[in-house]
Every structure is written in C-alpha cells, then in structure tokens.
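Let me give you the structure first, and then I'll get to my questions.
What follows is chain A.
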Amino acid sequence: MSEFLRSYLTVAIFGATGCLLVGAFVGLSALVRPTRPQAQKYLTYESGVDPVGTGWSQSNIRYYVFALLFVMFDVEAVFIFPWATRLEAYGYFGLVEMAIFIFILALGLFYAWRKGVLRWV
Partner candidate 1 sequence: MLNILAQPPTDAIPTPDVAWSGLMPLLILSGGAVLLLTIVSLAKDFIPRWFTPIYTVLIGIATGVAAIPLWLRVTDTPSAADPNNGPFATLDSSFGVDGFSVFFTMLFAAVVVLVALLANDYLRREDIDGPEFYVLMMLSASGGIVMASANDLIVMFLGLEILSIAVYVMAAMHSRRIESQEAGMKYFVLGALSSAVFLYGIALTYGATGSTNLVEIREFLSNVILLNDALLLAGFALLLVGFGFKVAAVPFHSWTPDVYQGAPTPVVGFMASAVKAAAFAGMLRVFWLTFGSYRTDWQPVIYGLAIATLLVGSFVAIVQTDVKRMLAYSSISHAGYLLVGVQAATNEGTATVLFYLAAYAFMVIGSFTVITLATGPGDAKTSLTDIAGLARTRPVLGIALTVFLLGQAGVPFTSGFFAKFYVISAAADANSYGLAIVAMLAAVVAAFLYLRIMMAIWLDGDEVADPTELAAAKAGIPVPWGAAVVLVVTVGFTLVFGLWPEPMIEMARDAVPALAIG
Partner candidate 2 sequence: MEFDNNWLLSVMTFVPLVGAAIVMAIPKAEEELIKWAALITSLVAAGLGVFLLTDFNYDNAGELQYVADAQWISVINSRYIIGVDGIALPMIALTLLVVPLCIIYTMGHFPEPRNPKALLSLILILETGMLGTFIAQDLILFFVFFEVVLLPMFFMIAVWGGDDRRYASLKFFLYTMFGSALMLVSFLAMYFLADGTIVGDEANTFSMIALSDGATVGIARTSQLWIFAGMFVGFGVKVPMFPFHTWLPDAHTQAPTVGSVILAAVLLKLGTYGFIRIAIPMLPEAAAAWAPFIGLLAVIGIIYGALGCLAQTDMKRLIAFSSVAHMGFVMLGISTLTDFGINAAVFGMVAHGLITGMLFFIAGSVKDRYHTLDMARLGGLLISAPRMGWILGFCAMASLGLPGLAGFWGEFPAILASYNPAAILPEATFRGYMVVAALGTVLAAGYLLWMLQKTAMGTPKDEFVDNPEITDVKTYEWIAWAPLLALILALGLYPKPLFSTTDDAVVKSLQVNVMDDVPDCLNLDTDQGEACFDDLREQFEAAG
C-alpha cells in the first residue's frame, strides 16, 4: 500500500470507529428503554414550531433578530478562529486589526440594543 493511501487508512479507521460507536449507543439505548409509540412522537420537529398547515407559512417576524445576530457572530467566528491560530505570526498589527473588527461588530450590536430591537415584545 502506498504511503499516500496509507494516510487515508487513518481516516477510514476513524470513520469506522465513529459509526461503530454511534451504532453501539443507539442500539444500547434501544435495548434498555421502554417502547410506547404515539403518533405525536413521529411528527417532524423543528425549532419548537409545529408543522401545521401548508408548507407556505409565515414565521414570526421577531425571529429576524436571531437571524441577524446569528449572521453577525457566525461571521465573526469564521474570522476569529483562523486568526487565533496564527496570532504570533501576525503580531501586534493583527491584534489591533481584530480589535477594530470586533469593535465594529460590537458597535452594531450596541446600536441594535439601543434601538430596542433586542427586546422581545
């Protein structure tokens, strides 16, 4: 087996172990738990919203705040993780840059807070 393929062997073993573990735990719990089937339990369940009515439904407009906050901090994380791993290499310049970046994001959050969008009314 070539060196190249051998390195993938690790991945394969890792994947197999994972599948095995998940299978083992799910199987174990199936063995030990009581089984009382109900129609309710087989419904699709999504973020606390009942799947009632047609597929075209309107969700509460207030969720947009979550969406915005999620986008904000999600993007932040995407930038911060790689930055953190290479902080030494960037030096002070990188530190200041990231501080500015976080400051601007925080300013957005601050503005939203002052604007009153964070209150759930």
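Criterion applied: all candidates are chains of the complex that A comes from, given by their letters.
The definition used in the following text is that contacts are C-beta pairs under 8 Å (C-beta built on N, C-alpha and C of every residue); 3 or more make two chains touch, one makes a residue touch a chain; residues count from 1.
Source: prediction; values computed, not measured.
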| item | value |
| --- | --- |
| Options 1 or 2: the chain contacting chain A in this complex | 1 |
| Contact footprint of candidate 1 on chain A as seen in their complex | 86-95, 104, 107, 110-111, 113-115 |
